[in-house]
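One protein chain is absent from this view; the other protein chains keep their places.
This part shows chain A:
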């Protein structure tokens, strides 16, 4: 238990099997956008719908990974990661709206009869500044919130509730037209990104590859962190914070670092999500969305890094299938999933596989 589960699982299964499985998955993900570039009548062509769906799930997988870092390793269950995701998405959306509006104002502002951009829109026509915002806004918000929360040692369910209230407040704020982010319609109707048409196959393929790259990078970073001394301290923090403090560690810095890192990862995922899916609105900040992310992690297996990716894929795949086949019963299935996972799969799917291996 004291060692990250992935490590023990990988040791049991042998490093070879893990590497082969990961390599295969990566190969498939890299091949998909390339196959999308094939002509539509080709037998191996991957449709835009499939590519968007998988791209969306990959973005969610990054969120799951980020949540696993804070929940699985540091024991902080955040029910507000949707906020960071949406903030990254909104920062990207601002840039995309400016692109499609040209020199004029974004359409929703003309609709509100505004004459000039609010100050926080300053510079968003530059891609670089928008990318800075993608990192800075979720990062700074998480840092400030985390600073106060960890300073007063808010943890456990208290922490979860505060993060949930935070994303709820964000949602209320962004629902208002006066906030300047398009109210409940949010941003949509994007046309170009860096001058390339957003619906062109090549753009889609590039965005998809960028998502795969971010996912691979975060996974690598996660592994490095988990193996480092930092990761060990985090795990100790999760299991017995007071004992760690008695050993002379100050947990605040560790918590704050992993919490802010996780928020930034979510922001980046959101920024890649928006151009692929083509819309961002405040419902991404709904508490429901964030808590659903927790079940991805729980289903896959907490503290395993790989597990949450599996979980995000499984739950979102199920969701896509259910909402088409039995839309009435999706919430029943999701609710049952929450209960079954917490009652019978405390270590998630990864735990199941590991037990099978033994």
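To be clear about the criterion, a residue touches a chain if its C-beta (ideal position, glycine included) is under 8 Å from a C-beta of that chain, and two chains touch if they have at least 3 such contacts; residues count from 1.
Simple rule for what comes next: contacts and distances are computed from a predicted model.
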Name under which UniProt lists the unshown chain, selected from "Succinate dehydrogenase cytochrome b subunit", "Urea ABC transporter permease subunit UrtB", "ATP-binding cassette domain-containing protein" or "Outer membrane channel protein": "Urea ABC transporter permease subunit UrtB"
Touch with the omitted chain, as defined above, among A:298, A:315 or A:349: A:298
Touching residue (missing chain; options A:42, A:153, A:191 or A:224): A:153
Residue among A:107, A:162 or A:352 that touches the chain left out of view: A:162
Interface with the undisplayed chain - residues on chain A: 71, 77, 145, 148-149, 151-154, 156-158, 160-162, 164-166, 168-169, 172-173, 175-176, 240-242, 287, 291, 294-295, 298, 328, 331-332, 334-339, 341-343, 346
